[in-house]
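Note that one protein chain is taken out, while the other chains of the complex remain in position.
Naming follows writing order (A and B), and every chain is counted from residue 1.
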Amino acid sequence: MITLEGYGWRHAGRRAWAVRGVDLRIERGERVLLLGPSGAGKSTLLHALGGLLPDDSGEAEGVRKVDAEHVGIVFQDPQSQLVMSRAGDEVAFGLENIGWSADRVWPRVDEVLHQVGFGYERDRATAALSGGEQQRLVLAGALAPRPELLLLDEPTANLDPAGAALVRRALRDAVDADTTVVLIEHRIAEVLDLVTRVVVLEPGGGVRDDVPPHLLAGPLGAELAAAGVWVPGHPAPAHHAANPPGDTLLSTHDLRVRHLSYPDVTVRAGEALAVTGPNGCGKSTLALALGGLLKPAGGEVRSPDGPPHRWRARALAGRIGSVFQNPEQQFVAATVREELALGGTPAGRVDELLTRLRLDRLAGANPFTLSGGEARRLSVATALAARPRLLILDEPTFGQDRRTWIELVDMLAALRDDGHGVVTVTHDPDVVAALADRTLELGPTS
Amino acid sequence: MTNYRWRTVDIVVASILAVAFGVVFWAWGLLWNGPAGAIFGSTFPPAAAAIYGVWLLPAVLAPLIIRKPGAAIYTELVAAIVSALLGTSWGISVLWYGLAQGAAGELGFLLGGYRRWNLGQSLVAATFAGATAAGLDLFYYYGDWQFSWKIAYVAIVVASTLLFAGVGGHFLTKALAGTGALDRFPSGRSRDLV
Partner (left out) sequence: MTLPTAAPRASLQRSDALLARRTPVAKIVFLALFTTSALFTRDVAALGFALVVTFAVAPLFGITPWGLLRRGWPALLGAATVVLSLALFAADRSGTVLVDFGPIVITSTVLGNALSLALRLLAIALPSILVFSTTDPTDLADSLIQHARVSPRFAIGALAAFRLVGLLGDEWRMIAMARRARGIDAGRNPVRWFTLFASTAFGLLVGAIRRGTRLAVAMDARGFDSGLPRTVARPMPWRPADWLLVAAGALLAAAIQLIAHR
């Protein structure tokens, strides 16, 4: 099915090879989990298998043979994979592309929507679906032409636990036994029973290990965990507050934002509060309201300095640091250094933050060109620049590998122990376990 | 540049520019009919054209980014269609405008043989696009104006287009390339190797 010999790829505009020296044979019907630390080129390799590296976007070396008539691919973010406005049209899109006639298209659309457990009619607006439902629809679109090879690039990384479970169930139910599957996933505990083989890529190039899944329980698992892979049986270290919490920084009373109402919340110095709950319960909206970015529709957010949404932006940044789920939305400058110096941060403080968050080598880089982990660190650094006492983070560990995850949690714990208040909106149970001193769980329609 | 065929990424990104500018066109129409009309309508109406250049930005920006023949016409036309879908006061006439303005911008880059994408070429394209738009306006809307106003109007529209579309398009492309968003395009590869 797949033969790679000494395969390598270098993206245009880059000095380093994204992958290099990969020798790999995958037979029909195998289920392969592709592992490796961030930057080992897993995603590039998957693109190569899918024939998605056009000649004009870089340079290839070695041999790449893929013997599959149709290849289905699912990426992380459903929003940048959905093409059409209606669910049925979305699945039909791929079939139209390869020339299926209309009378064959619609029965197949219905069949594959049923297989992935899509519970709505064909006219359902794709924009009205939850992330997990959208990703199941993307999977249906990939499966519709009956691909012989299915490539999955962290298909559940952008989903909450319930959405991720939906997609994994759909994968179990809808993929035929003779379909070859290659999967990339950071959190492997949930997918180990889906695969028959684990291939570990070496960051410098080549395949480091090629083993059956059960071997991950041994020393290899420990090694991979140290390299940034989430391996079952290697939980992250937990940090709980050494001191009792201090004074109250913020409190809410009968708070309503948009159409949602919230239980009363108190945020104290030297305490880490986790806000959890299913998608759509208004966790992020609560974070925005606490951060003084949304005006309450009713009730109030109280602080010693008055309601945060009335503060001028400068004052706000000095009191509350907000870190958004998507770091890029917060970037305004052309270099990492300018980003931190924004608003008159003293040069000494900028250097301190650059060193502390290991961004010093990237001081001259454009913030938009940073990798996911680097961009996350920069967004935290910008929120800390004006030394606010309260830090509010929305899904800070989203899509991060284990190494960045541990770094972030360590740093948030250290900030908390320095007397900062830390509010983390998260659907990651490990964050709650490792960091939270108190948890606020919001109901589906609080 | 010998490959003139549009890749999927060319089509989608040109369309995204068009959609984004369609929304800007729509908002600009409100600005034109509202504040700009109110401020300058009571003093010197041709001066409102100072904001005009934004309407012609896609006709220069899209070719600078995509570097394929037809990028100016396609993007300006689709942007016009999107603004019509959102509802403007110019109805279907924006389609004829989009087509004419896009073709004028296209001509600017055609004269460079689709090989030159520098500031000079952007200014040439901007001049053509601005002059075309101003001419259409005088023909359809401002035929009743006195001659000196007509001259002033053309001059202000062209100057605004040179500024927003010519200079603005050039530097916007550079800024976008700096963010790595244009890595799939030749225009984004002028960055240093990293």
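In the analysis below, a contact is a pair of C-beta atoms (placed from the backbone, for glycine too) under 8 Å apart; a residue touches a chain by one contact, two chains touch by 3 or more.
Bear in mind that the values here come from a model prediction, so they are computed numbers and not experimental data.
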Shown chains contacted by the missing chain are A, B
Contacting the left-out chain: of A:83, A:189 or A:414, that is A:83
From B:49, B:126, B:157 or B:182, the answer for touching the chain not displayed is B:182
Considering the complete complex, of B:78, B:100, B:129 or B:157, the missing chain is touched by B:78
Sole touch to the unshown chain from A:2, A:40, A:95 or A:249: residue A:95
Given B:90, B:114, B:128 or B:153, the residue that touches the chain left out of view is B:90
Those residues of subunit A that touch the unshown chain are 47, 50, 52, 70-73, 75, 77, 79-86, 89, 92-102, 105-106, 121, 123-128, 141-142, 145, 288, 291-294, 312-314, 316-318, 320-322, 324, 326, 328-332, 342-343, 368, 382-383, 386
Per the touch rule stated above, subunit B touches the missing chain via residues 6-9, 11-20, 22-24, 26-27, 29-30, 33-34, 37-38, 41-42, 45, 74, 78, 82, 84-93, 95-96, 140-141, 144-146, 149, 172, 175-176, 179, 181-184
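Rule of thumb we're sticking to: only the chains that are shown with their structure count from here on.
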Subunit A to subunit B, mean C-alpha position gap in Å, rounds to 37
Per the touch rule, the subunit A residues reaching subunit B in their complex are 11-15, 54, 56-57, 334, 365-366, 368-369
Contacts from subunit B onto subunit A in the complex sit at residues 3, 7, 175, 178-181, 183-184, 188-189, 191, 193-194
